[in-house]
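Note that one protein chain is taken out, while the other chains of the complex remain in position.
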Amino acid sequence: MKQSVLMSVVLGLSVMAAHAQDKLVMDGSTTVGPIAKAFAETYMRQNPGVNITVSESGSGNGAKALLNGTCDIANLSRHLKESEKKAMSEKGVKPVAHVVAFDALPVIVHPSNRVKGLTIDQIRDIYTGKITNWKEVGGGDQRIVVISRDTNSGTFETFKELVLGNDSKIVASAEYTGSNGGVRQRVQMTKGSIGYAGLGFVDRSVKALDVNGVAPSAESVVAKQYPISRELFMFTNGEPVSDSLAAKLLSMSRTEKGREIIEEIGYVPVPEK
Amino acid sequence: MLLSPGARTRRRLAELAGRGVLFGITSVAALAVMAIIFFIARDALPFFTQVGAREFFLSTEWYPAHQPPRFGAAAIFAGSLLVTAAAVLLAVPLGLFAALCMSDVLPFGVRQILKPVIEMLAAIPSVVYGFFALTVVAPLMQNAGSWLPGQFEIASGVNALTASLILAVMALPTIVSVSEDALQAAGRELREGSYALGATRAETLFKVVVPASVSGLFSAVLLGVMRAMGETMVVWMASGNAAQIPRPWYNLLQPVRTLTATIAGDMGEADQMTGSAHYHVLFAMGLCLLLVSFACNLAGEWIVARQRKRLRGG
Partner (left out) sequence: MRLKLRKLMDHALTAGGYLAIGGMALFLLWVLVPVFTKGFGAYVFRGTVEHRRMMLGEFNRGDLARLRAELAEVWRAREPVYRAVAAFERELDAMPAARRKALRSAFREVREGVAVLLGPEPGVPLPALTRRLYGQTRWEQAREKAADILFEETWEYSDAGSRRVLVPRAEQFEGTALAPVFDSVERDLAAMMRPRLTVYPRFLTDRSIDAHFFGGIGPEVLGTLYLSLGAMLVAVPLGIVAAVYFQEYAKEGPSVAFLRSCVNTLAGVPSVVFGLFGLAFFINTLRVSPGKSVLAGALTLALLVLPTVIRASEEAIAAVPRAFKEGAMALGAGRFRTVATVILPAALPGILTGIVISMGRAAGETAPIIFTAAVSVGQMVKPSEVLSQPTPALSWNLYNLCTEHEAVEELRHVQFGMAATLVLIVLALNLAAILLRARVARRLKG
C-alpha cells in the first residue's frame, strides 16, 4: 500500500513537473492584450498540451509582475519607467525589450460629432479643461466629456508624454476607465465624448480624428507622420533561451503569420528591413 | 458509569485539550481579521508619514501619477459618501415599506413564497448588476437627457445616479429581509393589544410596532449602508470614475469616483517595488473603508446590546 502511494505521488509530481515546462504566463497592457491573446491562441492550436495564460491588468501591473517573477512575459505599451528599472536592477531582474508592433493613438469621438480634426494644442486644452464645449473647436453646442485611462496604463503614459506634457493636469471632471475597450465603449455611448485608444480598438462605432492634419493609419505611423505613435513591447527577464516557449512566442511577431495577425487586429507590424 | 480516578483525570485532560484545540481553530477567524487589519494598516501608515493626512482628507486634487503627485482624496470620499447616501435614501423607505407590507399586510402563504424569493435576489452577483447597469441603464440614462428640462443636462450615462440606483436595488433585499425579521420579532401580543384598543393597522404599525423594533430596523439600515459602501464592481463599471465633487454637491447626474473603485482600478499600478506613495495611498483608502465598516459593526452591536438590556428590564 505504501509503495503504491509513493509511486502515485512520484508520478503525480512528475506529471506536474512536465506540465510546468509547458506553461507560460503573460501579463500587462490591454493594448497589447489582443496581440498576446491571438499569439497564445495560435500557438496553443499548433501545440496542444501547452497552456499560455494572458492577463490584461495594465502596463504597470505587467512590469510589477515581471519584477516579482509572477509572469514570464510582460506586455507593455510604454517604456519602463526609471523607478521600475531601478527596482528591477536592485532585485537582479534584467529586463529585455522586444518590439512587437507599432501603434498609433487615435483620438476618438462619437460619430455624430462633426469635428474632423484637432491640433495637439487643442487636444491638450480640452484635456486640461481650458476648452469645455465642442463649439469652441468647430463642433456643435455640446459639453465635452473627457475620457481618459487609469494611471496604470501605458496608453495613458504615452498620451501624457506626447500630448499633455508632463506639467499639465487632466481636468477633474474627466472620467476614467480601466482599458482601451472601456474607452471605446464610453465614446461610442456618449455623444459629446472624446477619448484615446490603441489602433486595434478603433472600429466603425467611433470616429478617429485627424491630429495636426494627419489621419491615423498604418501608413502614417510607418512614415512617422502621425504625431502620436508608439511602440508596443513585450519584456522578458533576460534574453529568453533560444527554443524556449517564450522565445518562440516572441519571434512570432516577425513571422509571416504573426504579421498578418497583428495587421488583422489593427496594429502595424514591424516593417521588414 | 463510574470511572477510576485515572480515567477521570484523563477524560478531563482530553476535554481541556479538545477545548483548547477548538479555541485555537476558532481563533483563526479572529486571527484573519487581525491579520487583515495589520497588513492593511502596515501598508497604509507609510502614506500618512510620507504625505500626511491633511492633503488626503482635505484636498480634491487627485493626480497620483503626476510629477509631483497629488493625493487629495476628498473628492473620492465625497463620491463614496454621495453614492452610498443616495442608495440608502432610495432603498430604506422602499425597503421598510416592503417589509411592513410583508410582515403585516400580505397573507401568510404569499409571505412564505416571497421571503425565499427575496433571499435569492440578494444572491445575484454584483458583476451581473454592473453588466446590467452598463448595457441597459447607462444608455437609457443618456437618452433620458434629451427629454428632461434643460437644467439637468445628462452628458454621460454613467454617473452617480446610475450607480446609486443599482446599489439601492442591491441593498434592498438585505434591508427588507432583516427589517421583516425585526418587525416579526415584535410579537403578536403587542399588535393585538393595539388592535384591541381600536387602532387601525397603519396606526398600529407606525405607533407601536415600528418603535418596538426600531433597533432591528436600524441594524437593517446599517447592513444596507455597509453593503452599498463596500460594493466595488457596480461603481467601477457604472459611476464614471471622475475624481470630482459634483457641482452643485447634490447633482447626481455627474460622474463620481468611489474609494472601492479607486482601489480596484489603481491596484495594478501600485508601485510597490519602490514603496511609492501611490501604493500606500490605496491601502490608506482600504484602511478607511475597514474603519468605517468596523464602526458600523460596533454601532450595530451597541444597539443590539442596548435592546437586549431594555428587554431584560433595565
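Order of writing sets the chain letters: A and B. Residues in each chain are counted from 1.
By our rule, a contact is a pair of C-beta atoms (placed from the backbone, for glycine too) under 8 Å apart; a residue touches a chain by one contact, two chains touch by 3 or more.
Just so we're clear, the structure is a prediction, and the values are computed from it rather than from any experiment.
K.L.:
For the chain that's been dropped from view, list the shown partners it touches.
P.N.:
By the stated touch criterion, the chain not on view contacts A, B.
K.L.:
Please identify which residue in A:Ser59, A:Gln185, A:Ser220 or A:Thr236 touches the non-displayed chain.
P.N.:
Only one listed residue reaches the unshown chain, and that is A:Gln185.
K.L.:
Touching the left-out chain: which of B:Ala32, B:Leu58 or B:Leu89?
P.N.:
Final answer for the missing-chain contact: B:Ala32.
K.L.:
For review purposes, identify every residue of subunit A that touches the missing chain, sorted by number.
P.N.:
Its contact residues with the unshown chain are 12, 15-16, 19-20, 23, 25, 30, 33-34, 37-38, 40-42, 44-45, 51-57, 65, 68-71, 111-114, 140, 177-182, 184-185, 200-201, 203-205, 257-258, 260-261, 264-265.
K.L.:
Hey, which subunit B residues sit against the chain that's not shown?
P.N.:
Within subunit B, the residues that touch the unshown chain are 1, 11, 14-15, 18-19, 22-23, 25-30, 32-36, 39-40, 43, 94-95, 97-98, 100-102, 105-106, 114, 116, 119-121, 123-132, 134-136, 169, 172, 176, 200-203, 205-206, 226, 229-233, 237, 260, 263-264, 267-268, 282-283, 286, 289-290, 293-294, 296-297, 300-301.
Heads up, the rule we're going with is that only the chains that are shown with their structure count from here on.
K.L.:
Indicate the whole-number Å distance between the mean C-alpha point of subunit A and the mean C-alpha point of subunit B.
P.N.:
Taking the mean C-alpha position of each chain, the two centres sit 35 Å apart.
K.L.:
Can you check the complex and tell me which residues of subunit B touch subunit A?
P.N.:
Result: residues 60-67, 75, 134, 138-139, 142, 153, 155-158, 236, 240-244, 254-255, 257, 265-274, 276, 278 of subunit B touch subunit A.
K.L.:
Can you check the complex and tell me which residues of subunit A touch subunit B?
P.N.:
Within the complex, subunit A contacts subunit B at residues 57-58, 60-61, 64, 67, 83-84, 86-88, 91, 143, 145, 150-152, 156-157, 160, 166, 169-170, 172-178, 185-186, 189-193.
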